[in-house]
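Removed from the display is one protein chain of the complex; every other protein chain stays in position.
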Amino acid sequence: MAKEFWRWKEYNWKSENINWNNGAIITGGVDVGSVSSQAVVLVGGELFAYSSMRTGSDSPMSAVNSMNWALEGTGMTLENIKYVVGTGYGRVNVPFANKTITEIACHARGANLMYGNSVRTILDMGGQDCKAIRCDEKGKVTNFLMNDKCAAGTGRGMEVFADLLSVPIEDVGELSFYVEEEPPPVSSTCVVFAKTEATGLLREGWHKNKVIAAYCSAMAHRVVSLLERIGVEDDFVITGGIAKNVGVVRRIAKEIGIKTLETEYDSQIAGALGAALFARSLAEKGK
Amino acid sequence: MYKVGIDVGAKNIKIVVMKDGEVIAKDQCLAGFETKENTLSLYQKILESANISESDVSKITATGSGKKAAYFAQNSITEVTAAAKGATSLYPSAHSIIDVGAEEGKSIRCDGNGKIVDFALNEKCAAGAGAFIESMGRALELPIEQFGELSMQSDKEIPMNAQCAVFAESEVVSLMHAKTEKKDIAKAVNDAVASRITSMTRKVGFEKDIVLIGGMAKNTGFVQALKKGLETDIILAKDPEYISAIGAAIYND
Partner (left out) sequence: MIANFGYKDGSGDFYIIIDTDKCNGCGDCVPVCPAGILEVRDNEYDPMADDLMAAVKEEFRKKIKYSCSPCKPDNIDYTLPCVKACQFDAITHSW
């Protein structure tokens, strides 16, 4: 798809006060998603550098670029990294990875560090999938489900909708609150049918914002029904692209009655961070 | 006296006027957004062109997912009943009826007397209905009327990975970028929908004769794929999109 989905900011970050040459074990994690790729480098288990950028059409290149970008200006090179784990949808395309691990496991492990070990439920809504994960205090997965079959409840579904209404995708969340009262959710789950339904509502004279609100709450409702399958326990966090859509996030929180936790880190790097943490454990275990 | 059957589908409205078991007049139009108004005006148009006055119509029966739009009908029956009734009255040997329309696929099993034994619906997901083909047609820039013909020219088996209509659209676009021929993509799309309808039909079970009705019966490539999937021959109903309207018209005769 030529069109971009969320206007991701591309960025990199490095720690000012870690000397990576101190002999501590250096590990890396690369998360190649369908929309964006992240790389994380840990020195002795501490966050040393990371980057986030859009995934290009060439996944192996994206993996290399994101790692290079994380390392930029640090003096470190790929050779210094002892063990690298690849994760995400394009995980097989990380040419320098020692091992690949599913994003479910990496997300749980990463969230455990980012949000603290009290996190029990993670909802990750990406461009093309939606994952609901339960984990224990060690960040070990205890229950999960992933939905990448159906576009409803994914960023892609939201994109189709934003397109139909000619609203910039990043404005959808805010606009959904500019309504006099909350409309009933769109009744079709299927994106294709929901689109038809929405067109009908517009013809009936509904304001755009009201249609957006109806779709956001349908999406929230759907995601909550996924969460119900695994059960929600606090603390609860939402990661991934839709985490930036307040229209959906607040409606989810309202429906399940649990507020989501915030983090000082960028929620985007959860997968790559988890991968780098696994890399460390695996390297120590000699696997 | 005349009997009228109105089938208000997700996409089109179909109306038939019948007398003594024969179709006197039939027509269809897009359901659009003013479905009620469109249904009424189509009804009036048909009567007018067939020179029938409203008082000569003894009964109007509605069916289809939007049957409420035919508010002037005296009765309404379910889509499954209408499909079974229509198909078995025209094809008395039918034991299985497969109906694939724009937004819904159905598979119905009947005993030899037109009584429904079992049925399954594939609804609420565009992946198993005509809407899937329509979305792909948009991506391919191929009118749906030409979809069947074109796909028949291909003998390639390209599996579609995406199951969802939304994701499949992106897959079609990338196939096009990879210079895959249009006819091969069209076949892949038809095969995908046919395999879903096949599995639904196998689930309810089927028995000869099998009659295919609904708009998708006009898509020759889909029909071929369905025959292959079920490993048997299928009778294609004539004017397949009107069968449910006919079923409604003659219901309770």
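Labels for the chains are A and B, by order of writing; each one numbers its residues from 1.
Definition applied: contacts are C-beta pairs under 8 Å (C-beta built on N, C-alpha and C of every residue); 3 or more make two chains touch, one makes a residue touch a chain.
Everything numeric in this text was worked out from a predicted model, so none of it was measured.
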| item | value |
| --- | --- |
| Option from B:Thr35, B:Ser170 or B:Ser199 whose C-beta touches the chain left out | B:Ser199 |
| Which of A:Val40, A:Ala152, A:Cys216 or A:Ala243 contacts the chain that the document leaves out | A:Ala152 |
| Of A:Ile18, A:Ala49, A:Met114 or A:Cys190, the one touching the omitted chain in the full complex | A:Cys190 |
| On chain B, residues whose C-beta touches the chain left out of the figure | 118, 120, 122-128, 161-164, 195-196, 199-200, 202-205 |
| Absent-chain interface as seen on chain A, which is shown | 99, 101-102, 104-105, 140-150, 152, 188-190, 193, 222, 225-226, 229-230, 278, 281-282, 285 |
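Throughout what follows, only the chains that are shown with their structure count from here on.
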| item | value |
| --- | --- |
| Of all residues in chain B, those that touch chain A in their complex | 10, 33, 103, 124-126, 131-132, 135, 163-167, 170, 173 |
| Complex contact set, residues of chain A against chain B | 1, 128, 149-151, 156-157, 160, 188-193, 196, 199-200, 203-204 |
